[in-house]
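Heads up: the structure comes next, in structure tokens.
Note that one protein chain is taken out, while the other chains of the complex remain in position.
Going in written order, the chains are labelled A and B, and every chain counts its residues from 1.
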Amino acid sequence: MSTSNNGWETVIGLEIHAQLSTNSKIFSGSATAYGAAPNSQANLVDLAYPGVLPVLNGEAVRMAVKFGLAIGAEIAPRSVFARKNYFYPDLPKGYQISQYELPIVAKGRMEIVLDDGSRKTIGITRAHLEEDAGKSLHEGLPRQSGIDLNRAGTPLIEIVSEPDMRSAKEAVAYLKKIHTLVRYLEICDGNMQEGSFRCDANVSVRKFGAEKFGTRAEIKNINSFRFVEKAINYEVERQIDVIEGGGKVVQETRLYDPDKGETRSMRSKEEANDYRYFPDPDLLPVEIDPAYIGEIKATLPELPDEKAARFVLAYDLSQYDATVLTSSKELGAYYDDVVKALAGEKLPSKEQAKLAANWVAGSLAAALNEHNLEITGSRIDAKRLAGLLGRIVDNTISGKIAKDVFEAMWAEDKSCDEIIEARGLRQITDTGAIEKAIDEVMAKNPGQLADYRSGKDKLFGFFVGQVMKATGGKANPAQLNELLKKKLAG
Amino acid sequence: MHTFTLAELAKKLRAKEFSVTELTRALLARVEASQPRLNAFITVTAESALAQAKAADRALADGKAGPLTGLPLAHKDIFCTSGVKTSCGSKMLDNFVSPYDATVVEKLNAAGMVTLGKTNMDEFAMGSSNETSWYGPVKNPWNPKLVPGGSSGGSAAAVAARVAPIATATDTGGSIRQPASLCGVTGIKPTYGRVSRFGMIAFASSLDQGGLISITAEDAAMVLGAMAGFDTRDSTSVDTPVPNYVAELDKPLTGLKIGLIKEFFDTGLDADVEKCIREALGVYEKLGATLVEVKLPALPLSVPTYYVVAPAECSSNLARFDGVRYGYRCQDPKDLMDLYKRSRGEGFGAEVKRRIMTGTYVLSAGYYDAYYLKAQRVRQLINQDFKRAFGEVDVLMGPTAPDVAFEIGAKSSDPIQMYLNDIYTIGANLAGVPAMSIPCGFVRDLPVGLQICGPHFAEAKLFNVAHAFQKETDWHRRLPADFAKEVLS
Partner (left out) sequence: MSLNRDQINSIAHLARLSLTDAEVPVYQDSLSKIVDLVGQLDAAQTAGIEPMAHPLPGLAQRLRPDTVTEKDQHELFQRNAPQVEAALYLVPKVIE
């Protein structure tokens, strides 16, 4: 709960638009590729030429059903397309084909984990199929706008949540979960920069304990997770200021301006919000039978929450690690592969699983980030990484040395064993050799030795460092500790 | 050769009595000569017609001809024709050249038919008199002071004057049957979903249906067979095989049960027209049919139902005409709003604007339930009436229009009077059932149409019933005196 704002409670609902990654548009055979030359992917149907008619893409329906099943929603046996009528240059027909009274998906939910580790369920009112609009371009044209209709007719699902979120952080957590889910389901590429995953936020404030919701503003155009948080927080402050200043919040559409970090009223969308919805007579009701649903259910992948639960249960991971490792389907699969390669047929030990988790979410993630790569583009595949971790487990190298080996593996396509051998990095576990090194260090540092023996315990670290230095870092740390303690005691 | 039916022309072309090119030239000359008197065409496609004729002659010579090869027709200017202006009777599309063919056009081209041109019509098919066309009214060939009916007035007048033996048309509330009735020709509105709507510029999507205006039912049966059928590009097109309509034409009518729609005879029907209709029904009795009166109690509500549903759909369908991608754009728009309002305000005529505004009103916030939803429920009642009636009888019959053709200008200032012209035809559109109008006599020297209506997909039955009448009578072979001669002066 957000209680920071002087007794004001924030209420947030999100409308997420996810472009479905079909090959062709929802009502025409035009391609949906991003970034094509203007109007090169707009056919007669997309351009709303006189006489043309829409025919529904079956894949868009399948994807919507998939999504509905993944959020535990009801799949409507009969859903209806309706026309949402308004004039805008990027809307060629003068209406958007959407779903109104009978959406294909209703009454779903999504669980989010809050900062304190507790869980909260966000209700999903509905998810409906609709078509995207084109784009208006304003740059380089004085007094005019240019219309590109390539995007017009790209299939979308609009996912409408209940007003269940109480802070910007919750909204972001929910948005991220939906984002992860649609990519798991392979129904949306989730690319926020290209606009394939977009979000509008309905934000209002009310005094804690108030029953009625406050008047809400709809914030449009928030195209990154960071902006969602910023835009909502700005809007909450603005609304509280308005009310505390004796004013009233007006119901309106506001645009988030990421450059200024503020929201502003979108007057152009304000007038005449009378969309005159009615069932589209060019399309018939979409009927979905249980067999079709069963068929899709059978093809559902392991979902992020299921995967995370399995990681916790089978691998004994913390919830936090499990969440991080399931943030994308590919990452989860990679981690699974590392663990399997490491443990073979058996279940991994808790140490193995944790070690793998630390490495995948740590060094590997950092390297990927540094090189701007996705997990699928990693230069070290799961098997090679498991090889490296195996050498830590069997004490061939220490964790510290392993970092160097990892870097070498990233740079050149060699196995960790080849690198360890070539560079002589094998850990020293021979007691005699370690003892010899300790003796030499003690002989070289009589002053420190005397101090230690007279009670300066802190110097233990100094001796560890010196021995490690002498062995090139290869001494087994546990053995070294034990032997050093004995020798120093005299 | 202008007086021949399509079926007769097919035989004569094959008997080489004349070539397709000769026939096409003769008809093109008639089209040109008739234009000042009828104004039935918006565009004449002489050049492409002659090219098609040449190809048809070659196909006939090579023995590669199909049953429709070389037969001439005209298309209502609501059907998109590739590379040819497709205006829909509107200033809005006066500069519009379609880059594609409607499915209907594509199919009839493929069947080898020769397109003479595009016929005049009420603007966007909204009208019952052809007076709302941007290209001026079409005149009734029986009397140039009178309307031909609408919205397919150009197609009806062209066939009545025998400048085209057959023409495509569309029917949203009677736009095939009413002009067929007023011009003394045969018209069929097939079952909703029977003929693809792809490329047919939409007026009211749930009511629009493409069909034909012809001299005889037999001619329409020949062409509908090639024109109808499933189309993957139209979601409302029905995937049901098209029967051989011609094969069923000569079935005897013995035992046929004809329902007379009581409500049609109750109100607004001209006494002489009623007499004429009753005489036609007598012909059917002689042919072995029995007549029973049936009640369709919700049917009198078809006009108010229609004037909610059709304008609602039209207000949305015509939103695409915004001056951005094609069509009329106003001069020097000062901003986006001005572009929209003036392009549409100047590009659409008065009746189209009236219907767009009516539709906008009935769909707007607060009125949707009272008007649109209510109308959809009444539509259901009307549909149930038809269903019930077809449980009792094979076909329904009655007048097509309450009266014969009226004078140009007589009703144009009173939309309600104009709308009531379609009082008998709208029901079939609301229920989606097929219906025909066939010439059945004359009142005050003007043709009267008998309406025949059947259950869904009963086109073959309708053709059969109409053909039987046309074998017994010759009303359909009568031709206006002004157009009797082959060469029009």
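Criterion: a residue touches a chain if its C-beta (ideal position, glycine included) is under 8 Å from a C-beta of that chain, and two chains touch if they have at least 3 such contacts.
None of the values given here were measured: they were computed from a predicted structure.
The residue from A:Glu131, A:Asp148, A:Glu235 or A:Asp336 that touches the chain not shown here is A:Asp148. The chain not shown here is touched by just one of B:Ala15, B:Ala271 or B:Ile416, and that residue is B:Ile416. Here one chain is not drawn; of A:His138, A:Lys212 or A:Lys346, the residue touching it is A:His138. Even with one chain removed from view, chain B keeps its contact list with that chain: residues 95-97, 99, 192-193, 206-207, 232, 235-236, 238-239, 298, 301, 303-305, 307-308, 315, 319, 322-327, 329, 333-342, 344-346, 348, 350, 353-354, 356-358, 360-362, 364, 371, 373-381, 383, 415-416, 419, 429-432, 456. Residue positions on chain A in contact with the hidden chain: 22-24, 28-31, 37-44, 47, 49, 55-61, 80-81, 87-89, 136-138, 141, 143-149, 255, 266, 268-269, 272, 274, 276, 279, 281, 283-287, in rising order.
Please note the rule applied: only the chains that are shown with their structure count from here on.
With centres taken as mean Cα positions, chain B sits 58 Å from chain A.
Across the complex, chain A is touched by residues 79-80, 86, 88, 93, 96, 98-100, 102, 197-202, 204-206, 232-236, 312-313, 315-316, 318-322, 324-326, 336, 340, 360, 363-365, 368, 372 of chain B. Residue ranges of chain A in contact with chain B, taken from their complex: 44, 47-56, 83, 85, 87, 89, 92-95, 147, 274, 276-278, 281-284.
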